[in-house]
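Structure in structure tokens, see below.
Note that one protein chain of the assembly has been removed; the remaining protein chains are unaltered in position.
After this line comes subunit A, so read on.
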Amino acid sequence: MVLLVTSDNEQFQTEKDIVERSVLIKNMLEDVGESDQPIPLPNVSSSVLKKVTQPSTGPTEIDVRGRYLSTASTTVESPSRPPILEQSQDETRKRTTDISEWDQKFITVDQEMLFEIILAANYLDIKSLLCRRWLQDGSQHDQGARPPEEIRKLFNIVNDFTPEEEAQIKKENEWAEDR
């Protein structure tokens, strides 16, 4: 077990193999060697660290695959580990579950927490956490890439293109696609 101390001075006893998904903590542990010394994380608050490291009993609001509009059954990783630390596609342990409840929880993630998680993931150097899948997966099961409109909703982004600019971007995308 490893003792982590957050910016608001809360202490967390966490399993070593879980915290080592963070390259930052892994390197710190290698530097200090076998030691009971707590590891300070001055850039991570306790509420964020909880999301990042706490083993959950079911899908949590930060275990988002971004399918928040979907009500179909889909495959998610086993919830026995903190889903946020999962290596996504590489993991073979999977189970099937109804994701509608989980979707609802996801919608409740407030913008601030979402960005704090991204910032923490960057600081802790946890690649799988950088919300790629939120941008990658479309709303419909197996639909492919998430459309621009959904990305705007997800991150509360205003569409600042004029219709002409939007048409221009569409044209650029056509050339880029046929590169």
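Following the convention adopted for this analysis, a contact is a pair of C-beta atoms (placed from the backbone, for glycine too) under 8 Å apart; a residue touches a chain by one contact, two chains touch by 3 or more; residues count from 1.
Convention: contacts and distances are computed from a predicted model.
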Of the options "Bacterial surface antigen (D15) domain-containing protein", "F-box domain-containing protein", "SKP1-like protein 4" or "Nuclear pore complex protein Nup85", which is the UniProt protein name for the chain that has been left out of view?
"F-box domain-containing protein"
Footprint left on subunit A by the chain that the document does not show:
111-112, 115, 118-119, 122, 130-132, 135-136, 144-148, 151-152, 155-161, 166, 169-170, 172-173, 175-179
